[in-house]
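A single protein chain has been removed from this complex, and every other one stays in its place.
Moving on, here comes chain A:
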Amino acid sequence: MVGGFRWAAMFPDEVWEHVFSFLPADADRNAAALVCRAWYRIERRSRWRVFVGNCYAVEPAAAVRRFPEVRAAAIKGKPHFADFNLVPSDWGGGAEAWVEAMVEGWPHLEELRLKRMVVSDDCLELIARCFKNFKVLSLVSCEGFSTAGLAAIAANCRNLRELDLHENEVEDNCLHWMSHFPESFASLVTLNIACLEERLVGLLHRVPQLVDLGTGKFAAQHHPELFSKLESAIAGCKNLKSLSGFWEAGPTYLPAIYSVCEGLTSLNLSYATIQGPELIKLISWCKNLQRLWVMDLIEDDGLIAVAASCKLLQELRVFPSDPYGAAQPISLTEHGLVAISAGCPMLHSVLYFCRQMTNAALLTVAKNCPNFTCFRLCIMEPHTPDYITRQPLDAGFSAIVESCKHLRRLSLSGLLTDLVFKSIGASANCLEMLSVAFAGDGDAGLHYILSGCKNLRKLEIRDCPFGDKPLLDNAAKLETMRSLWMSSCSVTLGACRQLARKMPLLNVEVINERKRGLPLELQPDNCPVEKLYIYRTVAGPRSDTPSCVWILR
């Protein structure tokens, strides 16, 4: 390295910008920005896509100031466990601060993706009015808005290419919001909405170029003539690659999509209460599927059929049709998972809800699929052992992490001791997100994870006997991660206070929803902490905490 020589000035800025445009990942751009002041300056002016994994990690104004040319932004709010009702509804994650800063500093914004945030109709109206070239709106698992806000988007965003609104809590107060879409809507390529109404069918005729279509419930029994209109509308969408929703009505409506099955690469039937034989028939048409989401009604037989016909399958998710029933009318077991792992050579991502598992099955899956990037297994009854040997499932999950060297995401379940954490800590070098529930014997389990897993970004734990010691011993690790969630564990307030004092770049949020007794400031150190959310931030403590959340300093 030649000291003092301004080697960055060898080329004009535009050349470096062009070079940086080849850097695929934000991490690479971040690294480039650290090389020298000139590269920092050039990189920040040329970055047009930002991802903010935690909306509270940075002040919106600061992000907008640093990267003035952003065209596409993605922001995430609430912790993942908010999906399962573990985070108080008023916890935070409001989008206004971000939308206001973006409207101010990124007037050319084209693309906005928000996940698990509270988005008001005012936000939607701002977006619709202020971003003249807006092309992509994706709101996933969000809440706080109504179809009136969507009407503003439909009416004003004339160049909309993608509207993805899946799994949101939307208040339906504007019945015909879709009528605000332009008559000639040649730009729309992705439409994924939570409600299906008759006008959707009309809209479909106007968007034959649609590639991605998703709807929610389809109460088709009330609209029998809608079926044939739907069938012809879908058949007209010759570019359709991705389909989801619609199927609550049952098997009678499946024929509506037969015409497009062969072209489908993604099919989401996870709302479909359709039994195995019908599912098998449908899926046998879909030879090019890369992604399949289904209910466990598909059963082992159905998965064996999928393994035989969908050789391009990369991602499989199997959801429980009856998560709370103890009765087991569904024959979905470890055999289905093993069949898929054996039959689909390109499989790399699995989410699987079931009621029984064996170490042997997991070992087989690990051997068949060393390329897994995401493995999430949920055995629905906590502490379920290997049902044949009655042993913990440590060996099975250990095999997964040892075999799958590129594993980035892992969810554990079943009966597990500290041994599994030892394996994960030692072997899971690419692991970025780990979800743990009802597992482990004690502090050692958490210590193995925090002292290993060098790429860990998100750790979420519930109902495990992990206490103060591993947290305090690995405090520095927490600053290398995006966030840590722990609920119903054995952490005390004293440890949280120590952690907060020791690590100024962490927000240590203690969530205590039972409003009785002394306020948290006056509680003793040995007071148990119900829920703990720790995240790194350069923005300091946030100012929008509700009464049940304390940020310790």
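For this structure, a couple of remarks:
The working rule: a residue touches a chain if its C-beta (ideal position, glycine included) is under 8 Å from a C-beta of that chain, and two chains touch if they have at least 3 such contacts; residues count from 1.
In this section, contacts and distances are computed from a predicted model.
A single chain of the complex does not appear, and UniProt lists its protein name as "Auxin-responsive protein", one of "Auxin-responsive protein", "Palmitoyltransferase", "Piwi-like protein 1" or "Regulator of G protein signaling 11". The missing chain, though absent from the display, is touched by one residue of A:S270, A:N359 or A:S483; that residue is A:S270. Among A:P68, A:P107 or A:P323, only A:P323 touches the chain left out of the display. The missing chain, though absent from the display, is touched by one residue of A:W16, A:F353 or A:F421; that residue is A:F353. When the full complex is taken into account, the listed residue touching the unshown chain is A:H383, out of A:R41, A:R113, A:K311 or A:H383.
Contacts to the hidden chain, counted on chain A, fall at residues 81, 83-86, 89, 141, 167-169, 216-217, 221, 248-252, 270-271, 273-275, 277-278, 297, 319-327, 329, 353, 378, 380-385, 390, 417, 435, 437-438, 441-444, 462-465, 467, 488-490, 492, 513-516, 526-528.
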